[in-house]
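Chains shown are a subset, placed as in the full complex.
In this document, chain identifiers A and B correspond to the written order of the chains, with residue numbering beginning at 1 in each.
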């Protein structure tokens, strides 16, 4: 699959500077540019590389002007990064066409209903009364429990597991190893022994949700654990029972959300963040990596630390951390000095008083 | 599936206040109560909701007395939460009856032995010399290695993997994606290269253990990694080789225990806790979320932080954290002031001495 600079510029409505006939067959980073590859320049930090890159085509912003000669062909566009994304999608549509057809053996319960143009991979399992939408791709070794509904155009990658009764929206992507709908962690302790509380709810993923590899989303004890439209979850994340994750919220890998917590819309959680149970996170909250949240946050908060405090405060305090031993010593010395000063002052006073009695 | 207040009160030996004929078909939370649903009131914090809930039945404690009119039918019981759990179990028995029978294709080694009333799902794999107890449910796509023993009534959900030689007790539940018995992380470094130390032990789960989705429990290098009776492990937990987890200990999601560590009975570990290797955690230790444990704890300890300190001390210190920059500045100022005072005192003294010499 090769494209000329001319073809790409036409596709992107861009302006060519240099050889319009040069061909590329792959992408590369500007600092690792290879012949026959296309790259892009968006972050000004990388500008020096454009004069040395061996890539044959570079997408640049309209406001880029070369200060020296550049061997690559440039294609000027309003937003080089957005243009790259468009190109990646175009190539993706070519190299990753949707799969279709049913590979055997697979297990499809008689009561299961499947839409048009579905792919069902070998060794996949579809339980009773499943409803699978049009153009859904269910990769091999996937488990779809009884009564599960999956919306149109959703992709379930190899080996993902969806427990019974869960509902998956349209245009979702669920990666390998993800587990949706396992029992919430609910027990009632009686005389030191933990008795299981049956988890009779389900999980609902709305449209356009992406669930990373080996991420787990537990079913509710009653009602639903809900992941709203447009949420993106990275790998190895834990969402406990009865949580609700607001639309367009994104979480980096290994974050963990305890039970019944509600996260607002458009929040951003860093990697390895932990949020306690029964907490409300305001919309547009930004939480730094590895933070621990033990109380509600207001909309628009930026917090970090464990327990989390305002972001700026966290970094200011962090800078002081290595100085703690010195501070401790200094306080001890100050105490001694003050003790000394007091003594001195008192003895001076005594003497002065002596003086004044003279 | 519908029940009248009368039927539920009989089942729970409770006292009805209100319409005994009202019917419910589901559960709801008191603050989100829906018509035809049953809810409960246990935590007094939620009491105001009982006067407004649209649920048709509310389980309440015997000592509850209404201050205003309530539209729902009440059922009085000694412990509303325990009664709810009983109801959930009763319903669970109806909606989740044990599976039975063998779905084809599946792989059952000729030397494998299976008990009465087992379920073996499609694409499950049972290795040589497996021993599977009565009423065991092995869901689709599960892997049971050679020589594995599984006790009566245990459930292994879709896609869980049990490596060879491991032993699973009775009444255990292992969720999807859990991996029991993968190699411990053991290498001997020789001139900068890590050589694998074969991991020849196994994993033993005693009775009544629950293992969450995508949790991993590594096999011992020699002997056994042991998880004692009644332990409950949430999702995405790591238990390293040669650990021993005491009976009735519970761990929240994403906790990680390094090699050869022994955790006592009835401990509670918060989410994302990390415990170092070769450590002993006393029984009934409580460890706050995200804590890091690098030394032994005494029975009954409550600790938090990384590295962990006593819980109360942790919270007291955490409150001070945001004040560190101010403290740092204050110490600097105090030093200057003391320096100033010293100078002043000395100059006074000089003058005084001058005075006294007069």
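Note that in this section a residue touches a chain if its C-beta (ideal position, glycine included) is under 8 Å from a C-beta of that chain, and two chains touch if they have at least 3 such contacts.
Just so it is clear, the model here is predicted, and its values are computed rather than measured.
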| item | value |
| --- | --- |
| Total copies in the full complex, given that 2 are placed here | 3 |
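Basically, only the chains that are shown with their structure count from here on.
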| item | value |
| --- | --- |
| Subunit A-subunit B separation of Cα centroids, rounded to whole Å | 24 |
| Contact footprint of subunit A on subunit B as seen in their complex | 26-29, 32, 81-82, 85, 88-89, 91-92, 95-96, 103, 105, 121-123, 139-141, 157-159, 173, 175-177, 210, 212-214, 230, 232, 234-236, 248, 250, 252-254, 266, 271-272, 289-290, 306, 318, 321-322, 324-325, 327-328, 331, 334-335, 338, 341-342, 345, 348-349, 352, 355-356 |
| Subunit A residues within the subunit B interface of the complex | 105, 107, 123, 125, 141, 143, 145, 159, 161, 163, 177, 179, 182-183, 185, 187-188, 192-198, 200, 214, 216, 218, 221-223, 236, 238, 240, 254, 256, 258, 272, 274, 276, 290, 292, 294, 305-307, 309-310, 313, 316-317, 319-321, 323-324, 327, 330-331, 334, 337-338, 341, 344-345, 348, 351-352, 355 |
